[in-house]
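Here the complex is missing one protein chain, while the rest keep their positions.
Letters A and B name the chains as they come in the text, with residue numbers starting at 1 for each one.
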Amino acid sequence: MTKYGLVIDQERCIGCHACAVTCKQENNVPMGQFWNRVLTEGGDHIDTPSGTFPDPGEASTLDMAYQPTACQHCENAPCVKVCPVNATYTRDDGIVEIDYDKCIGCRYCMAACPYNARVFNWDEPEQMPEEGTGDVPARPQGVVEKCTFCSHRVEEGLDPACVVNCPADARIFGDLDDETSTVTKYIDRYETDRLLEDRGTDPKTYYISGEMSPGRPQRSEKLESELDERPSASNSDDDADSGGDEGGYGDSGASHSLDGDPMPHVPAVKQGGDD
Amino acid sequence: MAKSRLASLFGGTTDGFFYGIDTNVGQGFHRVAGNLWGAFLPPTNAPTDWKNCRTIIAWGSDILRSQFQMDSEHFLEALRNGAKLVVVDPMYTTTAAKADLWLPIEPGKDAYLALAMMQVVLDEGLHDEEFLRARTTAPALVRTDTGELLRASDVSAAGDDESVVAMNSETNDVEALAPETDGSYALLGEYTVDGIETKTSLTVLKEHVDGYTPEDVADVADLNPDDVRTAARWLATRGPGGILPSYGVGRYIYGHVFGQAYAILMALTGDYGNSGNIHNQHGNLWGGNQALQVGDYTSPGTESESVSASPTTGVGYKDVISAIEDGQFDVIYAMESNMLVNQFPDRKRWIESLKNVDLIAWADMHHTPSVQHADLILPAAHWFEKEDIVPSYSHPHITYRHKVHDPLWEAKSDYWIMDKLAAHLGHEDAFLGDKHEELRMLVDRDDRLDFEELYEEGTVEMDYQTIMYQDEFGTETGRLELYDDAPPVESGPGLDEEVSLELPKPLEARTDDDYEKSDKYPLVFMQKHGVFRIHSQYEMNSWVREVNTEPQLDINPKDAKTRGIDDGDYVRVHNDKGEMVVKAKYNDGIKPGLINTDQGWWDRDYVRGHHNDLTDSEVAEVGRTFAFYDTRVEVELAPDDVDTSNYTGGNPVGANAEKTGGD
Partner (left out) sequence: MTGPQQPKLTPLPEWDAEADAILDGVEYDADLGKRMARDAIRVSNGEMTDAEFHEKYHEEVLEEFGQDDRPTKPEGFEDD
């Protein structure tokens, strides 16, 4: 089976909101709404720490980190259980998705979601620009919407937009059921947490803290524009096939690797993930 | 390029950063290391090499906010590889949050800290003796009587006037110092040569920095002396390392002293020319190879047959203002710039000065505050609406940018506009009239490139140097010059007397507690480069504006509460020059006594006033650079009658703005 999941390395995350904004663009998210937000763990505002400024010469107690937060794609999703019309459902690949044709706007799912990851189109959605953006049709007024792990991209063998466009390589997407995938390796190797684990929702979004991971391996030959010319990158299960030209500036991502593992990137054996 | 070529047709004046913006710290650094690259921050190893750095001192740089797009992955890779990160900043920034050691320095005290770190390195004997002998003037002898460097001609009739000399401790004789030459030169000590009493330059430096112990400096700069020692030891003993400043320290009027100081500090630790060294936060200007080499295109006359040219005059931004005020310009043609009326300090002075200009024409794709002062507005095409060849300072590639959309409405490309302008000025042949062909002609001038390849590939990687400072330095001696016996003299604001800068001496203007108006205006006002804009760009990016809705004032709750200011209150920030009204944002990460509003906001974003109504356009003798942070203000609750309804009513677009489309 395939079970898609996301690893977010908070040691790498720089709180730039690129994931939040690119999500909005890719998914045609209306003005006033975000499917993906970058929370500051610290003070009450963006980019403010907890603690108080140290007195001269005293040790600092200030602390700040960033926690990008979207739908956690729970295995045990309460939103799915409360939906009376089965509009919110879990796909075979583990992605929690909404059938907007079925959604009647009762918002029970929003009340049930412990992560406040869902938004409701209270008004007629307004896009910027008006004709909309990205590769996903706009949703009507009166339905609930949320992150889909960019399922439309995943189905084409591409990582979600937030993953591809993270300048800190802090987001890694892949198949949690595949023991050779980067996400699985990182979860094994690094200290990870999931949000509100005590609620038993079993989220498929993992947060690394403590030791920094190598992040998402970015290789020039994996860029979307070149996908067509390099079908082997997403169809082959030959790990050795992932190399491009060695040594150039664009290949600097090759330095991102686990010890003894020259290239953590694992070509997807199935559709989607780890591109 | 076309702009410069156009100006050359009639001998126009063009403006530039040099001097005025971003040129402060670099000028101090270049005094020590040689003026290799102009006045900006010094060259640094390519970011791909940063992973080899063992200690990074990010000094007044929030690189993960202000330069993240290309370099954050390299910076993070260094940390992952075990580099120690020290952050020197009066604000607990995103970068500071990832630091092993944060030094929450008092604003304006950076030169003190650099001197204290030198004191630690020399006091504990952590300096790199081999490097100092071979590549610096540390062994060069200084005359005790005159303070001048001993020259070869002082000690030998055959000696020249330029060469500095050192004592060879094996031969007990003096030798002229050649670049890149190791020898048994005495680094420390006093020597009488031909009856002349001398000390080595390093001895003079050591005596100087002994006045800046970590204890002394900790007191001045609100630091912990142990932290100062730790930072110095990490840099000196953990292998190759570097100091990574941005333009922040150069936003204080005497920021160049810090440039001089950290260049010398890194000389003491031998951090030049190795893999793993860092000298600046962006990997820029790698030999200039990433720019097209087009010969005399911008100043035609020798090669070009049909175009006659007149020399243009370059004027640095710091001098542009007085030139405008003096009525030197009848016409200003501006393009793609929002500097004059938004980004320059002392904004009202600039606005007033523009009355002296008969005609102002402005080509821009946005209706910026500056455009609004034009007599003629020329709607320029967006960069996606025209083809072009683009260099970069953050990666070593030349890029061919293809047009993806026709210009909307009446917009025209800048090239089209300049071609027509040239024709009206009687120079029909100045441009080919076809941008594509013009670009082909330019690329044909550059031997390294093939037009078809660049056009098809889109991106071509140019040669670049990964490790900098491997050769002789660009100074008179070819060495890093620790002691300057012909120093510049600084006599600017805040200084009671002239100060000559043989060695770095901490100088301050308004950040100094003794500044005459520090009682009336107790807060230092910084305008950081935020993450949501590149200077004043992306004002109209509606999505980003939903995250970053309006200008805010980072203020420590302690400073706010003593003024009766609650989190989220609108406040009036003011000094003798002007005011701005913004929303207060409690931030425990900003040092009490310091406040911040990110720069780049347009006048229409402010409930009232503007951040650059508070700043001063005064510059220092040596720095010659606008000192945005050298600003003092007071903050109070905004008067009851301010109208904040556009923000409090939930319109994220701007307090004084119509709702507009996206970028």
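By definition in this document, a residue touches a chain if its C-beta (ideal position, glycine included) is under 8 Å from a C-beta of that chain, and two chains touch if they have at least 3 such contacts.
From a predicted model like this one, the values you see are computed outputs, not experimental measurements.
Colleague: Identify the residue among B:Ile264, B:Val547 or B:Ile590 that touches the chain left out of the display.
Modeller: Touching the chain that is not displayed is residue B:Val547.
Colleague: Decide which residue listed in A:Phe34, A:Phe173, A:Tyr190 or A:Tyr206 touches the omitted chain of the complex.
Modeller: A:Phe34
Colleague: What residues on subunit A make contact with the chain left out of this view?
Modeller: That gives, for subunit A, the contact residues 17, 20, 32-34, 37-40, 44-46, 69, 74, 76-86, 89-90, 104-108, 110-112, 114-117, 119-120, 195-196, 198-202.
The rule is simple: only the chains that are shown with their structure count from here on.
Colleague: Roughly how far is subunit A from subunit B, going centre to centre by Cα mean, in whole Å?
Modeller: Spacing between the chain centres: roughly 36 Å.
Colleague: Using the touch definition up top, name the residues of subunit A that touch subunit B in the complex.
Modeller: On the subunit A side, the touching residues are 11-12, 14-17, 20-21, 24-25, 31-32, 34, 43-54, 56-60, 62-66, 128-129, 167-169, 212-215, 218, 248-250, 252-253, 255-256.
Colleague: Show me the residue ranges of subunit B that touch subunit A in the complex, using the header's touch definition.
Modeller: Contacts found on subunit B: 46, 48, 51, 64-65, 68-70, 72-74, 76-77, 79-80, 92, 94, 97-98, 102, 104, 218, 222-225, 395-397, 461, 464, 531-532, 542-544, 546-547, 556, 558, 567, 585-592, 661-662.
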